[in-house]
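Only one structure is covered here, and it is reproduced in the block below.
The complex is shown incomplete by one protein chain, all other protein chains being positioned as in the whole.
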Amino acid sequence: MNDAGTTAPAGTGTGRRIAFNHDLLSGLALIILGSFAYTWGPGWGERTWVFPNMVSWLMVGLGILLAVIGLARRTREKLFESWRAAVDVSWFSASVLAFFLLIPQIGYFVATWLFMVVQASVLGGRRHPAAVGLIIVVAGLLALGMYQLFGGAFNVHLPEGRWI
Amino acid sequence: MRKRPRIRTRCTLLSLAAPLLLAPAACASDAGSSDDGGDDYPSESIRVIITFDPGGGSDTDFRRLQPHLEESLGVSLEPEYVTGAGGAIGWAELANAEPDGYTIGTVVLPHILLQPELIEDTGYETSDFDIIGMNAYAPQILFVDAEDPAFESFDEFEAHVQENPGNVDIGGAAEYNLSHAVQVMLDDAGLDTNYVATGEGATAVVSGVRGGHYPVGITSIQQYFGAEDEIQPLAVSSEETYELASDIPTLSELGYDVSGSTNWGLAAPEGTDPEKIEIISDAVADALDEEDVLQNMEDEGQGMIGTGPEESEEYVQDYLDDIRSVTPLFEQ
């Protein structure tokens, strides 16, 4: 039953692709998370820790099982198409994070407007100046519309910055 | 007999005195609003942090005042529900808010006293608040299911517990709350029961008792109002007979010198301009005179406190002293 529990997706890695074994990776992740969670608490015995401790032990156990399965199988599943894709993903995530971090500084409206315009331009590639103008207008209207909707109708006041 | 610790609440006394306290306050606010040139507070809407879900005790306490406060302050009050961790998240938010008078929040005793003492990293201290006023209170009741009561009276319950010390379940909403405090005080006074914390709020306690999962429950008397046919109180934890339910015997009448009640009020972050606090507290005092507010309190089973900023500081301090005498009991 143990090794029959998993199925390997067909695509095994070749060439420049970044590929690794899913079972081994997730097994290791579970072992690390589980043992971290267990050592965080005061150990076995306290009532409020019974449940988290149970869960972390199960995680470690399952992690070991998965790691063994992964080592036995040695299949490799694709993680990224290429290093380039991995870098792209990091850039995109960083830009979203930057957007969130900017909000308390410059306020929801400006940050969102800026973010929408930049993302739409970068993701969409180069294009006609008129199109960029359209993006700026539409993004502004969307950001403002959401601000008004949440503030006016639902009493949720999105963060304001120094100016707006 | 040695003196037993108790949570002394001055509610009954203070609610009698309330009209006296309110009278000068009401005059002050009348004078203030007519020719108050220099100070234009409040000039924009005020954010009100409510630390429990809509429909809870804090929400009810604020909502009934809201229309009157908006009318007398001339600006809108915008409730914001910042919930979680038994209110602690919202209180941390309130404690860290800008003390400019445009953020206030609801506070509850004994929660804001117990949490900083007993929980790590609560994110606030009791002293982080300037109380605007304590408005309403409600004692706790020990109760059984009305249809199929496990005990007909408190005496029967007491006798059963004495035969089976530590072996009778008594359901309450959470650990380290007022229900738990009353239970440990009873424990200390010789009524040794097993506290079962449901972790899901007062209504879960009522359902648990009605479903027969534990024979006796302990929760705020508010749960009894509107459910008179469903649950049967054995005792109430008010210091004196509770006017809204005068037929329930108090714990002290039953031989246990134990009392305590939940208190609701409003507070501003520490450092808020006392004049601004005064303006809001005057408006609150006026609102507490309104017919519909009083009626609503009665319907909800709450009694009135009605203390202004200064009396409230003292009130909270007294409550804290009482709480300090109880907290060591939790450890046992």
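To keep things simple, chains are lettered A and B as they appear, and every chain counts its residues starting from 1.
What we mean here is this: a residue touches a chain if its C-beta (ideal position, glycine included) is under 8 Å from a C-beta of that chain, and two chains touch if they have at least 3 such contacts.
Here is the rule we go by: contacts and distances are computed from a predicted model.
Of the candidates "C4-dicarboxylate ABC transporter permease", "Germination protein, Ger(X)C family", "diguanylate cyclase" or "Aspartyl/glutamyl-tRNA(Asn/Gln) amidotransferase subunit B", the chain left out of this view carries the UniProt protein name "C4-dicarboxylate ABC transporter permease".
Listed residues B:G133, B:P149 or B:G208: the one in touch with the omitted chain is B:G208.
Residues of chain B that touch the chain left out of the display are 53-56, 59-60, 63, 66, 79-86, 88-89, 92-93, 115, 118-124, 166-169, 174-176, 194-200, 203-204, 206-208, 210-214, 226-227, 229-230, 296, 299-300. Chain A residues in contact with the hidden partner, per the touch definition given at the top, are 1, 4-7, 9, 20, 22-23, 25-27, 29-30, 33-34, 37, 40-41, 46-52, 55-56, 58-59, 62-63, 65-66, 69, 77, 79, 85, 88-89, 92-93, 96-97, 99-100, 103-104, 108, 112, 115-116, 119-120, 123-125, 135, 139, 142-143, 146, 149-150, 153-159.
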